[in-house]
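One chain of protein is taken out of this complex; the other chains stay put.
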Amino acid sequence: MTSSVDLYVRGNSPLHRLDVRAKVIALTGFLIATILAPTRPIWPSVALFVMLGIGIAVAHLGLELVVKRLGGLTLVIGVPFLLSRFGSLPTQLAGEMFALKSLLVASAFLLLTSTTRAETVLDLAVRVPVVGGLGALAAFILRGMHVLIGEVMRTNRSWALRAPGASLKVKVSGLTSASISLLGRAAARSERVGAAMVLRGFDGALPVSVADPLPRHHLAAGFAIAIVSLLVGSISRWL
Amino acid sequence: MSKVRPDTLSKARELSLAGLLGALGLLLPIGFHALGWGGKIFLPMHLPILVGGFLLNASIAGSLGLIVPLLSAVLTGMPPLAPPVAPLMAIELLIKGSVASFAYRRLRLPLAAALLLALISDWLVLALAAFGLAEFFRIEDSPLIYVGGAIALSWPGTVLQAAIAPLAVRVIEQRVPRLAEARRRR
Partner (left out) sequence: MAVTSALSIENLSYSYPNAGTAIENVSFSIASGERVALLGANGAGKSTLLWCLVGVLPAQGRVWVGGTLLGHGTEREIRRNLALAFSEPDDQLFMLTVERDVTFGPLAAGDDLETANEKALRAAAEVGLRTELMQRPPHELSSGEKRRAALAAILVSGPKVLALDEPTNSLDAPGRQALAETLAGLDCAQLIATHDLGFASQLCTRALVMVEGRLVDDTDLSDLLADRERLIQYGLATESRA
């Protein structure tokens, strides 16, 4: 069974092939640029949106997909923005800044998550000192998710929850018992998985393998995107 | 005959249990959304993190709370990273998980008391965030309105946590007696 819950869109574009470390460098530069870009004048933010548009085109993501994914944020971005219109000038400016920057950051993350498998990011995160432990935990969560998806599909009650027209009582009771049953099974399974780790030599930390060196041209591409973003985002401050 | 060094095996089992509870933290919100039940109302992500808080040590429970919203944001887009709902939830659940663990496993308070402390810590984080954001965006209205609104809106989620978390902890402690023993032994 393949995962159907992540945002990765299969493809072979230059962005898909770009090393994830280079993408993180590019994203970091872009996020800083977003913070630096003023709300007024608006053209630096527009320029950053144009950069994102180029990225989306290069990744062959399609406008429909972008609209569908960003559309989910309409409420959380739109409502505060609309409410701010009724406030004082500082509140209105704050609302504009909030909406603009939220959209920029959301679009940037959309580009990253659509062109990078979560497993690739986590595989790398595990190897990083300090955050390696969190990366390992995230990797375990991801693995656990795929196992649980299989278990949920096999649990009879999940079908009752999906029955159209099921009464609220059935839905609540079904979801509750399914969750508790899953928790119990998860705990029992975790004992076995923990034992499996120890039997294969786990001694308190996941064994870390050295990452492949980052190819120079990927590194250059990542930095180029970051630097251009920073220039675009901050240029109005010098002019 | 000797047995396995308990610390390594316990650590492995904790990591594994945290992984599976975190996975539930990813899947339950998906299930709730599929049924059309709002995440802000029922707080489905909070439930496994709270249960994890009662069953895991504080550092791993806190890590779980930190990771799950961020991982969910990256994998599914919800909660969103921008606006910073996911980062705020990450801090909220980090505190909630850690407080639940500290209160139940370290201080050995009754589960109801630990649950209440965890809920209060969650609301305090929301209040602090609301004040902080109000300052940052220079919003003149009292931020307590938003905090009060968020808490009121999510009362079904609070009830769900109060009802199900203790039951879930009992179910798991029965399936894995070692967890209850570890708490008693401390």
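Each chain carries a letter (A and B) given by its place in the written order, and its residues are counted from 1.
By our rule, a contact is a pair of C-beta atoms (placed from the backbone, for glycine too) under 8 Å apart; a residue touches a chain by one contact, two chains touch by 3 or more.
Fair warning: this is a prediction, and the values are worked out from it, not measured in the lab.
S.K.: For the chain not shown, which residue from A:37, A:110, A:139 or A:152 touches it across the whole complex?
M.R.: A:139
S.K.: Considering the whole complex, not just the chains shown, which residues of subunit B touch the missing one?
M.R.: The list for subunit B reads 1-5, 9, 16, 177.
S.K.: Just checking the interface: what residues of subunit A touch the absent partner chain?
M.R.: Spelled out for subunit A, the touching residues are 1-3, 119, 122-123, 139-140, 142-143, 146-147, 149-150, 189, 192-193, 195-203, 207-210.
In this section, only the chains that are shown with their structure count from here on.
S.K.: Going by the contact rule at the top, pick out the subunit A residues touching subunit B in the complex.
M.R.: 5-7, 69, 72-73, 76-77, 80, 87-88, 90-91, 94-95, 97-98, 101-106, 109-110, 113, 118, 121, 133-134, 136-138, 140-145, 147-149, 152, 161-162, 171, 175-176, 179-180, 182-184, 186-191, 193-195, 197-198, 202-204
S.K.: Of all residues in subunit B, which touch subunit A in the complex?
M.R.: Touch residues, subunit B against subunit A: 4, 7-28, 30-32, 34-35, 47-48, 51, 55, 60, 63-64, 66-68, 71, 73-78, 80-83, 85, 136-140, 164, 167-168, 171-172, 174-176, 178-179.
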